[in-house]
Structures are given as C-alpha cells and as structure tokens.
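All protein chains but one are shown in place.
Up next is chain A:
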Amino acid sequence: MSSRAQVYFIALILIIAGLGLTFYKAHEMDFPLAKGESRQVWTVESVVKFKANKEASGDPVKVSLTLPSQQTGITLLDEQFTSNGYGLTTEVENNVRRVVWSTREAVGPQRLYYKLQLTHDGQQQAERLPEPIAEPESGLSKDETIAAQAILDMAYQQSSDTDRLVRRIIQIIETKDIPEVDFLLKQNLATKSKPKLVKSILALNGTDATMVRGIYLEDGHRRLPPTEILAVFIDNDWHLYNFGSERDTTLDNFLIWQIGGESLLDVEGGYDSDVRFSIISNLMSAQKVAIWNTLNADGSESDFTIFSLPIEQQSIFKLILLIPLGALVVVFLRVIIGVKTSGTFMPVLIALSFIETSLTTGLPVFLTIVIVGLLIRSYLSKINLLLVARVAAIVVIVVGLMGLISITSFKLGIEQGLMVTFFPMIILAWTIERMSIIWEEEGPKDVLVQGSGSLLVAIACYFVMTSEAVKYLAFNFPELHLATLGFIFILGQYNGYRLSELFRFAQVAKSEDSWNMPESKTPNATKSGDA
C-alpha cells in the first residue's frame, strides 16, 4: 500500500508543479493562457552555409550578410548572431546594415546563424523604394545586349503598355520561348537570377527596375531561399512582379531584407555559399512583447526555454511536445476503456502521420497500403523467411506501394495521394507484419478488432493533438507536461474495471441475479464484500 501512496504523492507533486508553473508563467510573466489575447511574434532564422576553401586553411574567410532594417508595419524586437568562433562586426553603409563574420580558422563546411524576432501589424507598404534612375544601365556585354534586345522586341510587339511588357518578358523567360533566353540565363549563371535578367532587359527599354529581396512571413516554412521580387518603375509608381508564383505581388506580409544591391550574401574564401530562411510564429502577450522590446538584447544568455533554440528545432518541438499527450490518450484508452490495439504506441506514430497528411486523406491512404500490404504479406508467409528478413521485405514492398500510390494519384490528378510519403515506412511495415501475425495466430476477427482499435486510438490521438488549444498550451507551456506525467502515474495505478470488462463480465453478473450463487454461502464472500 505504501508504494501506491508513494506513486500518488509523486503524481500529486508533479501535477501541482506543472499547474503551478503554468499559473506562474501566465500571471507573473504574462504568457497568455489562450491564443488570441496575445500578439504574434515572428521569429526568422537565416542560416548561411558555405564550404571554406580547403587547402587554404589559414587563409581569411569573410562572410557578409545584409540585415533587414526597421520598416513600416514591422517592428524588429530582437536579433541574435551565432558565430562559432568567428569575429563578428555589424556595419551600416548607405543606410544598409550588414553583418560581417571573419576568421582564419575555417576548414570544411561552415554554418552561421542570424535570428530575428519581429512583430507585424499588416500595414506594410513599398514606400521605401528608392528614387528611380532616369537612364538605367543594363550592364550587359555586346552579345548579351543583342540577345536581350531580341527578347525586348518580341515582348514589345506583343504588348500594349509597360505593365504588359514586363509580364510578357517574364513569361518569355519562364517558358524559354526563344533560344536567346537560354543563352542569357547561361551568361547570367553566376547570379542565377531571372529577376536580374528582366531588370537588364528593361534597362534597354529605358525603364528602371530594382530587386526587393526578403521573405513572406508564413508560419512553419523551413529552409526557404530568399524571395526575389522585381519592382519596376512605371508611370511614376513602383509596380511589383513575382517569379514562379501566381499570387498577387504585394509587400503585405513581406519582410524586406534588401532593396536593390548586388546580392544578399558575399563570401570571400569559400564556395557553394547559400542562405536559407526558416520562419516560425509564436504568440506572446502584448505586454511581454513590450518588455522584450525595451530590454531588447539583454538576458538572452539566461533564456533557458524552447524559444532559445534554433527555429528549425523549435518547429520540430512543436510536434514533439504533442507526443506526451498522445501517450496519455493511449494510456487512458487502454486502461480505462480497454481498447485492444496492436502495438502499444504505434497509434501515436500513426496519428503523427495523420497530422502531416490531414485525417481525410491520411486514413484512406493508410488503409490502402495496409490492406494491399497484408495481401502481399499473406504470400510471404507461404515461403518461409526469418522474421527480420520478412519485415525487411515488407519495407521494400511498402516503398513500392508508396511510389505506386504517388504516381497513380498524381496521374489521376488527386494530389492528396502524394501525401503518402509522410507515413513512416518502418511503422507501416511493422503494422502489416503484426496484423498478419495476428491473422495467422488468432484469425481475421482479431485483426479487425485490433486493427480498428488501433485506428480508433490513432484518430483519438489525432483529434487531441490537432486541437488548437492543446497545440498552443503544449508548446507555450511545456511545464504542463509535468502534470501529464502525474496523470500517467495515476492511470498506471488504476486497478478498477475497464469499460470493456463491464461488457465482458456482464453475463456473470446476470447469472448472479437469477442463480443465487451457492458460492455466496462461503464465509470469505461476506467478509471481503465489505472491504
């Protein structure tokens, strides 16, 4: 009995600690308990990757990255640099901020991080674009000018005004209608920039254009290259054009990183350089944002929360922090309800895949793979294979099925079928293997019972893990998981009946009424009946 008391004691402490910390965080640190009463804070992380010139170790490496400045509608709250032993300076030149990392020690692949927090009130305007140049320079060589002129002429004939001209030029470049495009793109290979090519072509027409580099603020994007928007000066106004996107080109929701200029990133002493952006949004109370805004760079060393992690890891944690709740659901359904599942925590993993694919597409795809897999597996059991080899064979078959489903659905125009790749293959293979063993050992009825049990639990986990409130609390108040742990402890000590057992033993209970058991005469029955 004392061990049980111990468990309850620990569980109680965990629950009190979890709820207490949450309460403290909500009231003393002004973290809002619900979404809504808060401001959205965007965290943008840029990763600079390059390879240092190998043989030249000891040679200086200098990396220079343009930084965004304060702009209308966007408030920059805080920024952090991770420099891994590099010397770090920031400099301002022509109102453009740049960070410069430098070292003599770099060998092999290098990574540098710059992280930025900002709030955005949706009133972004393009008013910061520079004064246009009356006679812009194309910067093209003689051969290139001829090719560019050919494109311009073609576009000019097929358009009525400057706006249409620009659209037509973009179209010609995108579709590569005439061979000159390929030639020019090859010449332009160093920058690989189509917008830049358009800018040069327009210069021949005497129209000024400039490039706006930055990123759209959209939650959960990872490792995106910078978006390049072309701004063209037409009729005393800047018009915006976007490549490779159907969307209306506006600067709403756009964090401008750089206007004009040659490039975002310059690396000396390295090659294969690349800059990528990850974006995540979290919610913080307006007050917290205000405090942060005033304190700014202070105290980031002592910040021991998930928010101090790189953003890529943060978005992974958004998912990971849901898993304890999935586990709690599994324990509840197993211990209190008595749902039979195949594999204890497999349903949580299936639910995680459903989160990626959404339930409506994930469920049919999952069922298709498992059913087809079972059919093929039934043949495998005729030829005797060792277990490991058999599961490995199923993994290969699952890969094949995934490819088949992707291709078939793509050809049929059902894009949801492509989601199949979100299912972890090993999980699928094990599900099939287990189901098939149950089929052989206990018959199809048990496959149905345990299979639908697993799916039921997976769907329950899915609904818990996709609930907005749960997602918000799990990520912003990870200390709540102490309480989750406490509840799991308590459930682990539950020795009462499962709901399913009320059905299972119903017949015995019924017989008690009609038969008036002879057993009840035994002394022990009355004795322990009181207990």
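Points to keep in mind about this one:
The criterion applied here is as follows: a contact is a pair of C-beta atoms (placed from the backbone, for glycine too) under 8 Å apart; a residue touches a chain by one contact, two chains touch by 3 or more; residues count from 1.
To be clear about the criterion, contacts and distances are computed from a predicted model.
Here one chain is missing from view; checked against "Multicomponent Na+:H+ antiporter subunit D", "Ubiquinone/menaquinone biosynthesis C-methyltransferase UbiE", "ABC transporter permease" or "Alpha-L-glutamate ligase-like protein", UniProt names that protein "Alpha-L-glutamate ligase-like protein". Only one of the listed residues, A:Phe410, A:Phe463 or A:Tyr494, touches the absent chain: A:Tyr494.
Residues touching the missing chain, restricted to chain A, are 335, 338, 384, 386-388, 441-443, 492-498, 501-512, 515, 517-519, 522, 524-525, 527-529, 531 (touch as defined at the top).
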